[in-house]
Every structure is written in structure tokens, then in C-alpha cells.
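Excluded from the complex is one protein chain; the other protein chains are retained at their positions.
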Amino acid sequence: MNKAKQTIKKLYQQPLADKIWRNFVIGVPYFWLLLFFLAPFAIVLKISFATPIVALPPFTPLLDLSANADHWLLATWDNYRFLTEDNLYWISYFKSIKIAAISTFICLLIGYPMAYGIARATATTRNILLMLVILPFWTSFLLRVYAWMGLLGKNGIVNSLLFNLGLINAPLQMLYTDIAVYLGIVYTYIPFMILPLYATLEKMDTSLHDAAADLGAKPWQTFIDVTLPLSKPGIIAGSLLVFIPAIGEYVIPALLGGIDSLMIGRTLYDEFFVNRDWPLAAAVATLLLVIVVIPIMLFQRSQQE
Amino acid sequence: MQKSSRLVFSALCFGFAFLYIPILVLIVFSFNQSAIASVWGGFSLRWYTALFNNQQIIDAALLSLKIAATSATFATILGTMAGLALTQMGRYSGRLVFTGIIAAPLVMPEVITGLSLLLMFVSLQELIGWPVSRGASTITIAHITFSMAYVAVIVQSRLSSMDQSLQEAAMDLGGRPAQVAFDITLPLIAPSMLSGWLLAFTLSLDDLVIASFTSGAGASTLPMVIFSKIKLGVTPDINALATLIIGSVSIGIVIASWIMFRHERRSGTA
Partner (left out) sequence: MNRDDRMTTQRSTKPYVAATPWLDPKAVPFIQIKNLSKQFDKFTAVDKVNLDIYQGELFTILGGSGCGKSTLLRMLAGFEEPSAGQIIIDGVDMANIPAYDRPINMMFQSYAVFPHMTVEQNIGYGLKKDNLPKAEIATRVKEMLDLVQLGDLAARKPHHLSGGQRQRVALARALIKQPKVLLLDEPLAALDKKLREQTQFELINLQYELGITFVVVTHDQEEAMTLSDRLAVMNTGKFIQTGTPTQVYESPINRFVADFFGTINFFNATVISSDPAAKKLSAKLEKTGTKLDANSETAFAEGAEVTIAVRPEKIIISQKRPDGDHITITKGTVEDLAYYGNRSLYRIRSQSGRIIQVSAQNYQRSEALTLEWDDEVFLSWDSSCNVVLSE
């Protein structure tokens, strides 16, 4: 027993063991990400060149190596051609970018003063306020979107409140509109804006403000000249953290948006689940990836600085 | 100064009202006797009773919890390894690619992650016959993949703020790399691993889109069931479910941060 233990200990101390350990720690997560994160993109790309068929899986193989095949390569641009020819896809791409951009800007407008207030609060208050920002993030995303359905619906709280106050005679159509989509995106993504902003504002040396004030700057000038430029990294990180996932958002337009509220994420989802056109969905995904890949790289660069 | 701080104060009030009023309304109306969302019909627990009698929801909840616990555990192991590989292992070929792809799942639109993983599973099945069918196991793999990125980022930030000489000291005293990891590094990053696990757990419980793509015919997670119900409109029993989820998560978070806060104060900044 003791001898076995000794042998194990000795094995453990071989230089080989160190190498194995190192390769294990690097290799396992690396391999996992290659297999389940990077390789799938290659497959999406591949299938976006396939032709849909009624079968399982519902697309043709790309290579036909049988002897009687006319062409061994069965790749086709049809899916991409279809995307450019049908207005629907153009509209939903631009609508996604527009909605994501405007929502990001609203998040910044609401989130910046909040982050500023939290960063300038006393230590105890700051911890409580921060927790209040993070708390919704931990609770169900789906249910937070659902909460707005109850508020905005035809028989919802807001309508009945306005009606009882005598401000309206007939219920307003708020749910299933673009406004509801904006509200939903801002509501669910605002913690992603506040947290990086808070992180940069909190690190900022307050004596810089005192120095600016001492040199004769009015509070708003101090803000424009000192605070705002120095919080640029936080603004960039927060904006990208809101913008990127908002572009591909599916749940919010599906629950709060109208039937015509075609954001690209929803188009992709419907193409896949409703029309069962996998190759077309893959082509939509590829183009969506092209749109988000630049902001993602920007985000990663901002994280490394 | 006065004016600007009043401005900040009102922004904070508005912001937190915006964040919390919808949730509070949701909670209040879960105790509503009436089935109409906007009409208060008196206090009642009928929707809670209805909820506990809904076998479909209970089954889905149990499945979700199982998937969440499993995927969070594996995500924590893999994410911690990734964090170590990115901060402690020096240079190796492929490190740049690794750094690039580790954070990407964080910001990748869910529809893309979901679709790409599904197509991957389908191709693998064609190629090697695995996975035989899609369901809990494929959802779990998908959840491990995106939540390990969150764990890696948390662990990585803890590791890079840690005094590197602690590990060097252990190595200097004769600790081999693997021993140093288990003796020094892992005990010191344990709190981050715990937060990583909790985050991975909630992310998995919360996910609808990726689960919808990677699930097969049989397996429905709780978000999938909720989604199919609320797509048709407001139903009060979902209010009750939401109240239960939000309530338990909030209590958990408050307790966890309280413990962490006390722990931090006790051990100083170390």
C-alpha cells in the first residue's frame, strides 16, 4: 500500500508529469472550444452553400463523390442570391442595426448618470446600488421581458392606469410595436452598460475633478473636459456589450414586437423552425456573423487594453 | 455642484424605478384573484396552487435544474482550466487563437451559437453516429460551451490581479506545477470559481434560444415551456412562477453578497 503510494508520488514528480499537466490544462478547454465553438462556424458556412431538401437532415451534402455524379462539388450561391433578392432580409438587417444602435444610445443616456451616481456614492451605498443593478441580471431574462407584456398589453396596467386617469378613451396599442421592442432591449441590457461604465468611473481619480475645478472649470465643463474623455473605455465596452447581443436578439422582438417587427435574429429563427430551410438560416447566420464580427473584435481589443 | 448632484440623484431614482417597477408589478399581480392581468380582484394564492399542479412545468423545472447543475460544474472546471491556460502557462502556439475564442461566446448572438451548435451536432451524428438523439445531453454541452467563457473571464481577472509571486514562491520551495495549482492557485481563486459556477448555473437556467436549437423532440426546459405559454399572452400562473424564481434568486444573491462582503472585510484586501 505504502509502496504503491510511493510509486505514485515518484511518477508525479517525473518531468513528464509536468508536461502532461501543462498540456492537459491548455489542451482540454482549447480542444473543447475548437470542437464546440469554432468548428460549428465552419459547418454553418458549409451548410449555407447547400440546397434544402425534404429529408433528414434537410440539406444536400456538399461533396458528391459517387461515380455517376455530374459535379463532385454541389456548393451553390443560391441561398445568398436569395437573401439579396428578397427585400425582407435587407429590411430585417437594417432594422436590427437601427434598433440595436438606438437602444444602445438610450442605454448610454440612462446608464451613464446612473453609473456616475453609483461611482460617487459612499462605499456602503455603492455596494447596495451595485447589487441592485446586478440583481435583475441574475433573474430570468425571459420573465423580465414577460413583465413588460403585463404592463404594455391592451388590458395592461399602463393602459388601465391612463384610462382611469381619463387621459385616454381607448387603449393604446403599445405591446407588439417597435416601441415595446426598444423598451424591452433597454430594460434587459442596461446592466451591461452600467457595469463597465461604473468600473471606469470608479477608478477615476477624483482629484482630477478638483484640479479642473481649481483651474476654473464649471462643473459641466469639468464633465465635458475631464470625466467624459476619461470614461471612453467604459463607454466603448458598455456600448458593444449592448449592441452586439441586441442585433441578434430573438426573444424580445418575438414577445414584444409586432408581426412585422422583423429583426434578423427572429428571421433566422423563423427560417429555421417555421420554414425548416436550414441552408437559408445558415446563410442568414453567416451574414449576421459578418455584421457582428467587427464590433466583437473591437470589444476584444478594448478588453485587452 | 448642487444642481449636478440633484441631476444624478434623479437619474438614479428614475433608473432604478425603471429597473424594478415591472418586476414589482409582476410580483403583485401573481397574488391576484382575477385572471385578467390589469384588474385587481383581491389577494389569492390560486395561481401558485395551479402552478404546483402543472406537471409539465414541474418536469421542465427539474430538467432545467439538472442541466444547469451539470453544465455549471463542467463549465467551472473547463473555464478554470482555460483561465489558468491563459494567465499561468506562458507562451505556446495557438495562444492567440485561444485568447480570441475564449471571450467570443460572451458576446456572440444566441441565435448564431444555437444554430451553429445544432448543425455541429447534426454533422457529428452523420459522421460518427454521436449524439444519437438530441435532448438534455446536447443542451448540456451547448450550455457548457457558452458558460465556460464566463467562468474563464471571471477566473482570468482574479488570476491576473493575484500576486504572481505566490505561485513562484511555491515553485521555488519545490512545488511542481500541478502541486502549485492545487496547493496555492485553486484555493486562492475558489471564491471566483464559486461565482463562476453560480453565474453558469443561472445562465443555463435562463437560456431559451440555444436550448431551443439544440434540444430534440422530447426535452423541454423550463424557459422553453414558459416561452410557449407566454407567446400567447399573459397568464397569471407564469406570474406566480416568476415571483418564485425572482424571489429565490434575490434571496440567494443577497445572502451570497453578504457572506462575500463579510469575508472580504475579515481577510482584508488579500
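Letters A and B mark the chains in the order given here, with residues in each chain numbered from 1 onward.
To be clear about the criterion, a residue touches a chain if its C-beta (ideal position, glycine included) is under 8 Å from a C-beta of that chain, and two chains touch if they have at least 3 such contacts.
Predicted model, so just to flag it, every value in this text is computed and none were measured.
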Of B:127, B:173 or B:232, the one touching the omitted chain in the full complex: B:173
Residue numbers in chain B that touch the chain omitted from display: 163, 165-166, 168-176, 179, 183-184, 187-188, 267-268, 270
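Convention: only the chains that are shown with their structure count from here on.
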Chain A partner contacts - residues on chain B that touch it in the complex: 1, 3-4, 7-9, 11-12, 14-16, 18-20, 22-23, 25-26, 29, 36-39, 78-79, 81-82, 84-85, 89, 92, 94, 98-105, 107-112, 115-117, 119-120, 122-123, 126, 141-142, 144-145, 148, 152, 176-179, 181, 202, 205-206, 208-209, 212-213, 223, 226-227, 230-231, 233-234, 238-239, 241-242, 245-246, 249-250, 253-254, 257, 261
Footprint of chain B on chain A - complex, ascending: 12-13, 17-18, 21-22, 24-26, 28-30, 32-41, 43-44, 47, 57, 110-111, 113-114, 116-118, 120, 127, 129, 131-136, 138-144, 146-151, 153, 155-157, 159-160, 187, 190, 219-220, 223, 240-241, 244-245, 247-251, 254-255, 265, 268-269, 272-273, 278, 281-282, 285, 288-289, 292, 295-296, 299-300, 303-304
